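Removed from the display is one protein chain of the complex; every other protein chain stays in position.
Labels run A, B and C following the written order; every chain starts at residue 1.
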Amino acid sequence: MNATIAMITLRGLFGRRRFLLLFVLPVLLVALTAFAASSDVPAIEWSGTLLDALGLGAVVPLMALLVGIGVLGNEIDDGTIAHILAKPLARGEIIQAKLLVAVGASALVVVPAMFLVGELAEGPSLAFGLAVGSLLAVIVYSAIFVAISIVSSRPMIIALGYVVLWEGFLGNFVGGTRMLSVRHYALSLADSVSGSDLLTKQVSLPVSLVLAGVITVGATLLAVDRLRSYQLAGETG
Amino acid sequence: MTLIETTALTKRYPAGVVALSDLTLAVQPGIVALVGANGAGKSTFIKIILGLLPATSGTVRVLGLDPAAEPDRVRSRVGYMPEHDCLPPEQSAAELVTHLARISGLPRTAARERASETLRHVGLYEERYRQIGGYSTGMKQRVKLAQAMVHDPDLLLLDEPTNGLDPAGRDAMLDLIHRIGTEFGISIVVCSHLLGEIERICTSLIAIDGGKLLRADTVAAMTTDRDVLLVEVDEGADTLVAALAERGVAARRDGHTVLVPAGADESTYDVILDAVVAAGLPLHRLDRQRRRLSELFTNNQAPEIKGSVLHV
Amino acid sequence: MSVDVSGVTRWYGNVVAVNDVTMTLPPGVTGLLGPNGAGKTTLLHMIAGFLPPSRGTITAAGQRTWRNPDLYKVLGLVTEKEAVHGFLTGEQFVVASARLHRLPEPERAAARALDLVELADPRKRKLSTYSKGMRQRARLAAALVHDPQVLLLDEPFNGLDPRQRMQMMTLLHDLGNRGRTVLFSSHILEEVEQVSGTVQVMVAGRLAASGDYRTIRRLMTNRPHVFAIDSSDNRRLAAVLIGDPSVRGVSLGEDGLEVSASDFGTFTRVLPGIVRREGLRLRRLRPADESLESVFSYLVGAK
């Protein structure tokens, strides 16, 4: 991996105080779960809302989105990407570094939170299941959001629309879209690993893993190709 | 009336950076250039004039008013054109300038009339009803200028007014500023890095360096003639030098120019012409060399002026 | 030749930004001029490999430029947009550039580049605290760190103060003298004149003229040459000059004569003789439309 690009990307991500905002949602999720677990209400009553809808459905994709677009989209938006592109580097090398940083940073924020949520809700096996599931989600999402960063000139809107509408909304109503929903791959893996009653997978594990792999590789290759053909805006005035 | 008057003006930022140090000057009405290195304190100076920043010590008077005590009165008589883009793209120029005229205190009707007149004076006609987003750089600069003078200020602060303009746009903008300063009777302080522009339109110049006054004088005084004549011939420069030497004039070559000491009286002109005629050379240029404003920045031993009052 | 642009056209939809441009840039400094919207930035970006030509070919230092990252081993680019990674210090920024170029001694290369642009002192400060001119020079240092054969700069004087402008001019001049190919765009013609007399002038997407601007001026044979003249008796001199066949017109103004001469060579040869014959004293003879400024406005005006 190109350490220099990784260093610049990391500093861009964590160098500003803004990154603390990344922890707000995961902390909130854990706090809410802790509160719910301390009450007398049985976990099965709130696990759907907190673990699935809020956790896998909102916190995980939103954090991956903020980080994924943070590692590349922001650099493209403010024009600093030109400094990195005007170097004799294979474009794959750049994407690889960016992607690894994105996965690492998102996982750092999300996986421990999901682990805690599982631990509080049920115990170690669910904790482990949710941690593994969310890690899978983070990997696939990062590839998708890095690709969106370069394909679209308004990545934030597109990505938010995708998370809210496709992952959050459609999957609940239109069964067919579950097959192409990262959230359901994560749910499937978490359910299979933990065997917990609190989770119900709707896509089989092999299908999930294969599709997750295909999407990750596809998005990455797309990002590399688009970066190779990156164009600077022309005349300004 | 003195336009801007400061005594021992000092601005120290909390971090310990001294932006202005013991600045004493008195600026008379006219078109005044404010030059200096980046970070030399020009933007701090402008903010203090507009009453947006308090001075650490010293006094400042703008049009006879203290901007720290009466910022509103100062601001209603001063117009400011910022350096950077500052125009909302989705409004028309007419609407924006009218709105800003009202913010400057003009009643509704007067604001509308003056906005339309001012836009005409800066050279925007039917385009003024179009959205600013579709304007060229030159048109945007004109709108920025129009909003700065819509309330008929007595003093205009223009920060890099020719920024981003192409040569034709620069020409037009400089002519406009010159007209505002002379025909319209509004005093102007122009911040610019382009000394050529300043030589062209300004009557006087204030140079600040490191928060201190470097030089304040009229432009005419800084661009006086030197005692050197520039002579250019299309060919045979060396022949000319030799011919001049024969006539007892010690000329020397500098690139394709021949430099001749001007001498005490004007007879040197005749000697040069005789030499050119005798050698049968094509004379291309005969001119007195002048001091350039850029020499202000090439001489590194900048004289430090402290506490003394300089009338510009 | 270091940069070869051959029959290059670039369009965006129906808008043609660059129209059938062919130019070769030898080592040395060349100014790229043109009104706003003439296609200068588009051309620079195509040469820099950040935009594919719609038609035609471009090579820089013998390499094709589009989709070819290896190009940047020999090419440096300073864009007009002043964005930098504000969280890095000047030194970190340039060292990172050196590392991305895989230079053997990145720290030393960076120190050299920072010295060159006179940023050695503030190198430990974050770029976000730099002034516009300092950022401009930091970006130049990053583009120079690998000592490229070809250097492209879009409006490099933007935001620089008078002293920094002079430094930048000297720097570009030196690079040209050391055999580098430097192409820079600028609107400030006096500066272009001082850095290099060699220009490429674009007008509405077309290449209007190339070469030394003085030579270009002489090629405009349909334009009379205008001179400003002051003498001991302007009215008499005017009367005599109007009788000379090389003079097209004379106007008498407050500060002297304005003479348009149809034939440059003839007029400059006959004038000294006429003045002396009439017993007059010539105080000033100044070509009024020989500057890059006038050459440029003629080219733009001609369309």
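Keep in mind that, in the parts below, contacts are C-beta pairs under 8 Å (C-beta built on N, C-alpha and C of every residue); 3 or more make two chains touch, one makes a residue touch a chain.
Following the convention adopted for this analysis, contacts and distances are computed from a predicted model.
Taken from the listed names "Cytochrome c550", "Probable nitrogen regulatory protein P-II", "Membrane protein" or "Alkylation response protein AidB-like acyl-CoA dehydrogenase", the protein name that UniProt assigns to the chain not shown is "Membrane protein".
Contacts of the undisplayed chain with visible chains (whole complex): A, B. From the options A:L13, A:L54 or A:A219, the residue with contact to the unseen chain in the full assembly is A:L54. Of the options A:L32, A:L108, A:V151 or A:L205, the residue whose C-beta touches the omitted chain is A:L32. Interface note: of B:L3, B:L65, B:L106 or B:V190, the residue touching the hidden chain in the full complex is B:L106.
Contact with the undisplayed chain is limited, among A:M1, A:V41, A:A90 or A:V207, to A:V41.
Mapped onto chain B, the interface with the missing chain covers residues 47, 50, 52, 71-72, 75-76, 78-80, 82, 84-91, 95, 99-100, 102-107, 110, 114, 117, 121, 131, 147, 151-152, 180, 183-185. Across the interface with the omitted chain, chain A contributes residues 25, 28, 32, 35-36, 39, 41, 46, 49-50, 54, 154, 156-157, 160.
As a working rule, only the chains that are shown with their structure count from here on.
The most central chain, judged by C-alpha centres against the centre of all protein C-alpha atoms, is C. Centroids of chain A and chain B (each the mean of its C-alpha atoms) stand 54 Å apart. Mean C-alpha position of chain A lies 48 Å from that of chain C. In terms of their C-alpha centroids, the spacing between chain B and chain C amounts to 23 Å.
Chain contacts: chain B has residues 136-137, 164 touching two or more partner chains. The set of chain C residues that touch two or more partner chains comprises 36-37. Residues 35-40, 136-138, 163-170, 193-196, 234, 266, 269-270, 273-274, 276-277, 280-288, 294, 296-298 of chain B are the ones touching chain C in the complex. Taken in their complex, chain C has these residues touching chain B: 34-37, 131-134, 158-166, 187-190, 265, 268-269, 271-273, 275-276, 281-287, 293, 296-297, 300. Residues 10, 12, 17, 36-37, 39-42, 45, 48, 50-52, 67, 69-73, 75-77, 79-81, 83-85, 87-88, 96-97, 99-102, 139, 142-143 of chain C are the ones touching chain A in the complex.
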